[in-house]
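Can you keep this structure in mind? I'll have questions shortly.
In this view, the complex is presented without one of its protein chains, the others remaining in place.
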Amino acid sequence: MVDPSLLNYVLPVVLGVYGLAYSIYSIVVLRGPTVPDMVLALDVMTVDLIIIYLLIALYYESPMLAIGAIPLASWILLLDFVVAKYLLEVRKK
Amino acid sequence: MIDVLLFVLGSSLMVLSAVLSLIGAVGFLRFRNFFLRLHSATVGSIGGGVYGLVGLALLTLSLDVPGYLKYYIFGVAIVSAALVVFASPTGSHILSRAAYRSGEAAPRPLIRDKLKEAGLE
Amino acid sequence: MTPVIILLLSAFSAVMALIATIKIVYERDVLKAIIISGVESLFYSIILASFLAPDLLIAYIAVGLGLNSAILLYALRGGERYEE
Partner (left out) sequence: MIAEALFYLIVFAVGVTIGVSIYGIIVRPHIVKKLVLLTILTDAANVMAVLFGYYLRAISPPVYPGGSLEDFAFPSSAQLREFSSISVDPIPQVLIVTAIVIGLAELIFLSLVAYNIGVNYKTLMINKLEVEEE
């Protein structure tokens, strides 16, 4: 079995790089020129946020904080579907 | 012995996945068109998400912590990875189809539009 | 004691939520406003996760990210998209 104190070398580096990517995606979502760009960046940002949840749960050593990842992962498809349906229906009108 | 191997494999997968996620984020800033940004979205979601979730599951399995914490995070990471593999390419495909057909994002440096020639617009 | 890096991440999320609200107020396209409100719920959910509220996190993700955007887009389908 590996000593859990080894995590102190791995977790801050990974969490820092993921936080940097998360901030760049949030700037893209706020700035993006067209609507599909913003929805696409929101998808990738959701995937990053799942890993950030699991890393926070590993930091606090509490399994209750990790359960939020599964509803977040299953709602990725919904916003794409709704926005695509809105765009096609407005064009047809 | 197998635990040290799992720990090294998992942590190297996580570092690789973090770097891939950063590359995808920079690609979102540098590309100039929506249909080009789909490539960097694929790098960011599959390379940056699924590899990291599998690496996190392997890394958690090798730690010396109580069992209910270890197996809980392992199961959540595997299920989330399966959901992301299923849902992310489907969403990108639906979105790009709607963006082309509604004229919301036009492919700007366009040489020849074969979809319009075939009458499938 | 709460680690500093998690507090730093949640402080960044709170400031970005403030900027997103100001952008929603001065945005002419209402469809973009709805999508930015979805991003705002992501920012608030990371604050809830780092301030130790797991039961709240489950209810808030299921309601705030998916259902609110779908219901607001259904309401937008009845009228015009741009605001004069």
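Letters A, B and C mark the chains in the order given here, with residues in each chain numbered from 1 onward.
By definition in this document, contacts are C-beta pairs under 8 Å (C-beta built on N, C-alpha and C of every residue); 3 or more make two chains touch, one makes a residue touch a chain.
Note that the structure is a prediction, hence the values are computed from the model and not measured.
**Q** In the full complex, which bits of subunit C touch the chain not displayed? Write them out.
**A** For subunit C, the residues touching the absent chain are 1-2, 4, 7-8, 10-11, 14-15, 17-18, 21-22, 24-25, 30, 33-34, 37, 40-41, 44, 47-48, 51-56, 59-60, 63-64, 67-68, 71-72, 74-80, 83-84.
**Q** Just checking the interface: what residues of subunit A touch the absent partner chain?
**A** Against the left-out chain, subunit A lists 60, 62, 64-65.
Everything that follows uses one rule, which is that only the chains that are shown with their structure count from here on.
**Q** Which chain would you call central, comparing Cα centres to the global Cα centre?
**A** The chain sitting closest to the overall C-alpha centre is A.
**Q** Hey, how far is the Cα centre of subunit A from the one of subunit C, in Å?
**A** 13
**Q** Just how far, in Å, is the C-alpha centre of subunit C from the one of subunit B?
**A** Measuring from centre to centre gives 22 Å for this pair.
**Q** Two or more other chains touching the same residue: where does that happen in subunit B?
**A** Answer for subunit B, listing residues that touch two or more other chains: there are none.
**Q** Can you tell me which residues of subunit A touch two or more of the remaining chains?
**A** 35, 39, 62, 67, 83, 90 - these are the residues of subunit A that touch more than one other chain.
**Q** Can you list the subunit A residues touching subunit B in their complex?
**A** For this pair, the touching residues of subunit A are 1-4, 6-7, 10, 13-14, 17-18, 20-21, 24-25, 28, 34-37, 39-41, 43-44, 47-48, 50-51, 54-55, 57-58, 61-63, 66-67, 69-70, 73-74, 76-77, 80-81, 83-85, 87-88, 90-91.
**Q** For subunit A, which residues count as touching subunit C in their complex?
**A** 12, 15-16, 19, 22-23, 26, 29-30, 35, 38-39, 42, 45-46, 49, 52-53, 56, 59-60, 62, 64-65, 67-68, 71-72, 75, 78-79, 82-83, 86, 89-90
**Q** Which bits of subunit C are touching subunit A when the two form their complex?
**A** 3, 5-6, 8-9, 12, 16, 19-20, 23, 29, 31-32, 35-36, 38-39, 42-43, 45-46, 49-50, 52, 54-55, 57-58, 61-62, 65-66, 69-70, 73, 76-77, 81
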